[in-house]
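What follows is part of the complex, with its chains left where they were.
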Amino acid sequence: MSAISLRNVRKRYGKNDIIHGVDLEIEAGEFIVILGPSGCGKSTLLRMIAGLEEISGGEIAIGDRVVNKLEPRERGCAMVFQNYALYPHMTVAANIGYSLKVAGVPKAERDERVQKVAQSVGLGDYLDRRPAALSGGQRQRVAMARAMVREPKVFLFDEPFSNLDAKLRVAMRAEVRRLHRQLGVTSIFVTHDQVEAMTLADRLVIMNGGHVEQVGRPADIYDRPVSRFVADFIGSPAMNLLEGTFDENGHFVHGAGGRIAVSSLNGQRVPGRKIVLGIRPESVRRTNEATEGAIPGVVDYVEELGSARLIHADVAGSRLVALDTEGRELASGTPIHLTLDDALHAFSIEDGKRIDVHAPVNKTHTGDTQ
Amino acid sequence: MERRAYYRNRVLPWLLVAPQLLLVLVFFYWPTSQALYWAFTLEQPWGGGNEWVGFDNFSAVFSDSRYWATVVRSAVYGVSATAISMVIALTLALFVDRGLRGTKLFQSVFIWPYALAAPVVGVAFRFILSPEAGMVGAVNLVWPGIWDPATNGTHALIMVIICHAWLSIGYNFVFFLAGLQMIPRSISEAGAMDGARPARRMLDLQLPLIAPTTFFLLIMNIISTFTDSFALIDTMTEGGPIGSTEVMVYKIYENGFKGLDYSGAAAQSIVLMLIVIALTFVQFKWVERRIHYA
Amino acid sequence: ATSGEARTKFEFWYGLSGDLSERIQDMCKTFNDSQADYEIVCVSQETYENNLQNTIAAFRAQKHPTVTQISDGGTLDLMLSGAYVPVRELMEKNGYQIDWKNYFSGIASYYSSPSGELLSMPFNSSTAMIYYNTDALKAVGFEGLPKTWSEVETVARAMKAKGYECPVAFDPTGVWQWFEQFSAIHNQPIATKGNGYEGLDAEVTFNKTKFVDQLTWIKKMYDEGLFVHKSKAVGETANDAFVNAKCQITSSSIADHGTFGKQAKEGMHWDVSMLPLLDGFTRTNSLVGGASLWTLKGKSEEEYKGAAAFYAFLAKPEQAEWWSTVTGYIPVTNSGFEAMKAKGFYDKAPYKGRELAIASLTATPPTEYTRGVRLGNFNAIRKEIANAMQEVVFNNKPVQQALDEAAARSNEILRRFEKTYQGKALN
Amino acid sequence: MIERSPLFDYITYGVMILGLVIIVMPFWIVFVGASLSLPEVSRVPMALWPSDHLWENLTKAWTRADLGPKLINTLIVATCVTIGKITIAAFTAFSIVFFNYRSRMVVFWLIFITLMLPLEVRIVPTYSIAANALQPFQSILDWLGITGLVETVSGIRIAMNWNLLNSYSGLILPLVATATGTFLYRQFFMTVPDELVEASKMDGSGPMRFFFDVLIPLSRTNMLALATIMFVSSWNQYLWPLLVTTDRPNYGTVMMELKSLIPAQNGMPEWNVTMAGALIVMLPPLLVVAFMQRWFVRGLISKDK
């Protein structure tokens, strides 16, 4: 039995279908991240689970109970809101303890539990402050403590870090991870930041326009995106996506006649067939000489990242981005040669679906768990 | 909230405020300073002359038991009209804010009283609450004398208070609704997630969060009971019976304009002005310190 | 009328409303039509009080009318204002010969300076009367009209017993009829120093006169339901109640005689009589009521000429007769009255009875207490007395206490007035 | 709406309907009263259902109080006051909010304090100002001795006089000088982001251009709200018109006429006509509020939900 099941869940606002039937089984203790572009329905889905939004169709079950008709308070979920939604007029302690107070927990017990939770998120010294007197990170922690104190069956997070600055986001990420390890509560976390998603998720749910595009472990999704959308969405810098056809030699022809020798994709290289070829920037390598099969190009510009740089190159009228960890100081206009490793992805040009052959296209894992 | 972006100019800002300053100086400060002068003199009604009497007018006012009765009455009037009106307006605003289907209709009607002038409402309520005609007349037929604002001072005061309260429902409602709608929705949702039912959320979350609005309205209402009660009382009771609906403003008008005691009235005006200024200062300190959400 | 260009316009503010106001407008029109040099603009200020207040405000702003109508009670306020041109002086200057002796002595004494100079132009004079619904009187078997308050009590009781809800309409703000005129006809003082005629340091004395007993009696009548409260505040005035035959007796100005005639319910019979007396008293003359016309300072010679012409127009016998006909106001001159009497004006309805007003006014020569009232800010004092009557009637305050308090407050008003006009004397 | 609690929904509707009754009842009674005949309106208890004399009573009230020209007068006055107020207040608030000069808070308070002393209590001195609006300047000149000086030098006596009584200016000008509008504008102007000011500075526009090109168009909603408030309040003015207008036929406003419809001494208790008059008199501001309420409410809320 799953901790949470969504069965063909739909949402309609007036005449607009927002969620088009989502199916999802979440195991107890899992950390699920829902990722997708703005407006794709992530929050709506989360809020339907929370009970803040009516369900227009399908069924949501938490544990073995269908909760469609239950009020938020009856579902055993706790939620951390995007802008924290702290009660501005209550102290930190009162904010955290409010749900207990509503539930009629006696004051002594309440104080004790609030104290304990506050300690565990490092807010022990701030219990008497108002939210306005806290920093962004501290407010974030109050929101978290408020969710934790009820010992809910499910944690729901709606872009909880989106108002924090970069440094703080990294720190809060670690905090959420630590808490999840410590409490082991089933969690659903909505974000549109893919680094956040990749680093936090046990399983990732990629949404697009009210559909679930792909569900899987972050690495699997990165390695085998099921669609052009996912391929483009996951990974930073983004995957190079070239539209083109195959010639009679099975070479991929793109842009203004550029040719790429493709070793994988056996059986798919039908001459004249149009596809989208996907190559991750880290699969594009720069060679100094024009070796056999190397693709010639011209540097457009280079973005310095410090530890590496992104070479934006013009390759026969197409743009190819390479992640280069070695060289430096490539002036714009410099001719270069690029080779591709065999981790190529191909997508249908019509529906954007992944085109797969039996041979796996992902890299060989060195996966040493010792 | 401090601004950062200003214009620098020596003349322009003064040109911009000039029209209003001029109007205010001519129509407010000049007359008011004249009244101030009268407060320390005995002014002949026909303007033939006056005599400097120092604080005599004030001591006369303060030693007059009837004046203190008026002060107490103003306070009762102010507090109860304010309380009744605000409670009703707040209740309506809280429920309207739930945004159920059809709420818009209710909302627009609840604003109506704002459009009405005190004299019109006064006339209407005088008719409605008239002991021998209108609506309440029926009650008097059954229990004679149970309602008689014409001779019973308490009834008369109640009548005026009810009318004032009704009249300001619209204004209060608009501000309460505005205040409620400024509360981020997510706070109510957080409350729901924390297990609080709607009524509980009203009490625990919405009410405290509109405290600044409430305070603002409290002061505005009380000031309005000082300043706006005139037309109402003048059309409904003219201060009677036996002065039992005479509040401070009305007494000033009554003593000054009708009783031709300009000096005594001027002294009372100054007392009233000080009270209102004090209230406004308190209020101002608060308006500027609204709660900031998240 | 001729072209407006050449005519001198001047304003006249008055304190009457309703039917009486319309009559004044008629009168103004007649005046304007009667000559080509002046145009009077007549503006109603609704009530005497309002008119006094607005006139003062306007005078302070130098935007006052040339002529204003000030009621009996405001006379001293005007006298001390230094804001007027005495009417005798005005008329003399403009070449009008008026026989001032011809005016009723009660009227002259009310509006004259101590030296006997008439300050304002007598215009609408009245006195208080009592009106009876004769149908009701007949119903209780009372012949004629009650002449004393004890008779009034008897008929009221009988009416009540007959099922009349409201025998006597009582408006406690009617200080003029219930208090001032009561005091006059019983020769009771209102204030020391001859009701204030002899100095600004007069003090009121109404808490020590027969009025105390009278108010006690009124209270008794009220408690028994024989007097019924009728006023603007209850939505029905005493006069309304009377013309609607809801109340059978009311006390009011003779000025209302005309209005009653027009408004009385169909088929209703009524009559008017002099104010009743207490047992054992003989009648002294009642006070002249209504108002007079004051000419204000600060106007042009042309405007004064206009005002004088207007006064002369008012003094014309046919104009005075018209005015007395369409209202209930009395003719203000002896000759005017005699002429109308001679014409048989008072012999038949609807004017029959109005002569009683003059009889009341001239019952005796004016005494120290019946020549008038000269108290500063008298409107404010009237208000104190009205309050006292209401306190007694509605709130059961002991009569003596209520009147003592009202007297104390009234004296404060007088002292304040005295101080305001320190150094000024009546002259 | 967060949860679907049918019970609470019923309560909500219940309360709102109760509120509706409280608010609408007086309107209804005025309306019903206005439709009754004299005997019907005098009957106790009064009917709660309208009768068929509405038109008759409206006509009576209309002619008796001469409401036609009065409505036009009131409309002229209310419109001018409204326009005057929103214009003058906008200038003042602009100066106070967007210029950094030492005395701006003094100016603000000078204006704000005027909210605190109602006209009723300074009626007599204000009246004499209305009789000559230039009196303060005359007095200042007199006091400084300039009048005397000029008179001795040139023989001309300076006598400044501007009478406002019985004129539209008298009905309008004193009412234009209030602080409410300035205050509301200030509140709104303070929410205008600094960056907008700076962007326009960078674009090269000076203060007045910014005012007309950016600030005024942005304040449209607030101006509508303000206009509603101002229109209603000036329409409903009572004591001031009563005082400055002795020439009622030409300059009377509806509010003062209404009082003359109240059954007076020596008059019939024609409450039905009074109510009909009230109906006519209250209709324009009511329509304005009903029509403008969308902007009215929005203009007072600075932030959206």
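Going in written order, the chains are labelled A, B, C and D, and every chain counts its residues from 1.
Following the convention adopted for this analysis, a residue touches a chain if its C-beta (ideal position, glycine included) is under 8 Å from a C-beta of that chain, and two chains touch if they have at least 3 such contacts.
Small disclaimer: the values here were computed from a predicted structure and weren't measured.
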item	value
Formula for the whole complex, using the labels of the chains displayed	A x2, B x1, C x1, D x1
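Convention: only the chains that are shown with their structure count from here on.
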item	value
Maximum inter-chain contact count - chain pair	B-D
Chain whose average C-alpha position is farthest from subunit A's own	C
Separation of subunit B from subunit C, taking each centre as the mean of its C-alpha atoms, in whole Å	39
Subunit A-subunit B separation of Cα centroids, rounded to whole Å	57
Contacts with 2+ other chains: residues of subunit D	2-3, 5, 123-124, 128, 269, 271
Multi-chain contact sites of subunit C, meaning residues that touch two or more partners	57, 60, 235-236
Complex contact set, residues of subunit B against subunit C	42-48, 50-51, 53, 60, 126-127, 130-133, 149-153, 237, 240-243, 257-261, 263-264
Residues of subunit C touching subunit B in the complex	49, 53, 56-57, 59-60, 77, 80-83, 229, 231, 233-236, 377, 379-380, 383, 387, 390-391, 393-395, 416, 419-422
Residues of subunit B defined as touching subunit D within the complex	1, 3-10, 12-14, 16-17, 19-21, 23-32, 34-35, 38, 88, 91-92, 95-96, 98-100, 103, 106-121, 123-128, 132-135, 137-138, 140-141, 166, 169-170, 174-175, 177-178, 181-182, 184-185, 188-189, 192, 197-199, 223, 226-228, 230-231, 234-235, 249, 252-253, 256-257, 262, 265, 268-269, 272-273, 276-277, 280
